[in-house]
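Partial complex: the chains shown occupy the same locations as in the complete assembly.
Chain IDs A and B follow the sequence of writing; residue 1 opens each chain.
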Amino acid sequence: MTDRLDAWGALARLREAGPLVHCITNYVAMDVTANALLAIGASPAMVHANEEVEDFVSISSALVVNIGTLSPAWVQAMERAADRAVARGTPWVLDPVGAGATAYRTRTARDLAGRHPSVIRGNASEILSLAGEVGGTRGVDSTRGAGEASGVARELARGLGSVVAVTGQVDYVTDGRRSLAVEHGHPMMTRVTALGCALAGITGAFLAVEPEPLRAAAYALALFGLAGEMAATGAIGPGTLRVRIVDALHVLDTLPQREIRIHEV
Amino acid sequence: MTDRLDAWGALARLREAGPLVHCITNYVAMDVTANALLAIGASPAMVHANEEVEDFVSISSALVVNIGTLSPAWVQAMERAADRAVARGTPWVLDPVGAGATAYRTRTARDLAGRHPSVIRGNASEILSLAGEVGGTRGVDSTRGAGEASGVARELARGLGSVVAVTGQVDYVTDGRRSLAVEHGHPMMTRVTALGCALAGITGAFLAVEPEPLRAAAYALALFGLAGEMAATGAIGPGTLRVRIVDALHVLDTLPQREIRIHEV
């Protein structure tokens, strides 16, 4: 399959389509997610009111749900939006931020995971928590490597019928049958808040133009990671890195194309 | 009238006054709006609780209402704040983000538009939607040019008794009798989230020092657009652009003054 992977082609389609991506995401992530989506060529909208989420899903090409700063009214909107997305055949991404840290968060994440997301993106601790394993989440950061979670991710993907992406030093993405490893990114990215959330947004944008969720997720992981690598070159610290990642997403395909490191595992 | 327009003089008064601008705006826009207002010399405050919005309007020099991430409690606060502003003679700006995208959003925008805002700032689709035309909004982005909406804007301004500003490649601002075109800005600004919202904030700051809303809106459009032009020079992408716009607002009047392109239409 990998020989037919074409991240650059998908990016070109994304730029051409400029898909409307409906995000119900956390307060911290909204700004950087919107800017990352605009930079890569999508049209983001942050819409969370129960009074309009279903209507908004209906005009969107993808939905992204992120529980980072959840509360009951927002969770209700997430559920409604997810159900509407599934009913319409609109792809949707779940980012179960901090699953495992509190009972409320874990319960909400599992409930949403059961509503047929196209892709679930989390760090190792979050994915392990979704799969019922206890421990490993420390606030919203993972204490486990992505590799530790790759077997569990495969089972989880099979059980839920969703693609599961585990991000870490190497990212794993699996649909339960096939698994891909994506080797992009830079360690300093972990010192910028909400980049994982922005990546979930970018995954939504790729789902809008790539019907196979496994591929869409791998493309998002690879190109977002590549933008991070480009941005990190010469960056003094995470302030500069964040600015340059948005710049890099904007110019990604105008530079000599770098090698995309996705391989089957 | 244009020969008496003096954007630089108004900016000097703004810097001198440092007006308190009360913003009830969306989650995505809060950060860049606050930073843009601070950079231009105003004192922004984001206050939305029903328990205090009326008190806060009463100590502010202008109010800015933006429905980007609306929900019922916030809409109620917007209504109260707007009514209090009108009762006190405090100028206020309405930014009807995404009007036309959902019924809830359109209804809310129209309700607020009927509460005597000093200035309504929107893209072409939002303004057309306020005027009762159907279609043209795609999420929170416009699918129509500002020029298409200029006639409708004039009627809307006349009907509501508000100044209407339609932003696009060229911006139009009208009080229903006179209309001005403002030719500033840069295409890359559309790839940075919430700059239109920040502009609405800046419009509030100018309303605090310029009693005629038509002029205040034109000054805000021109100088914010000019800051965007300055910022775009040499910017690699929208990450850098955003940072530099805030810088440009800070130094705008310390550099040799550029020509302000506002003309009657």
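Definition applied: a residue touches a chain if its C-beta (ideal position, glycine included) is under 8 Å from a C-beta of that chain, and two chains touch if they have at least 3 such contacts.
Not measured: the values here are computed from a predicted model.
Of the identical chains making up the complex in this file, 2 are positioned in the shown model, whereas the full set numbers 3.
Here, only the chains that are shown with their structure count from here on.
Simply put, chain A must spin 120° to overlay its Cα atoms on chain B, rounded in steps of 5. Measuring from the averaged C-alpha position of chain A to that of chain B gives a distance of 33 Å.
The touching residues of chain B, when paired with chain A in their complex, are 26-28, 31-32, 68-72, 98, 101-105, 138-141, 190-194, 235-240, 242-243. For chain A in complex with chain B, the touching residues are 20, 22, 27, 30-31, 34-35, 38-39, 43-52, 55-56, 59-60, 73, 242-251.
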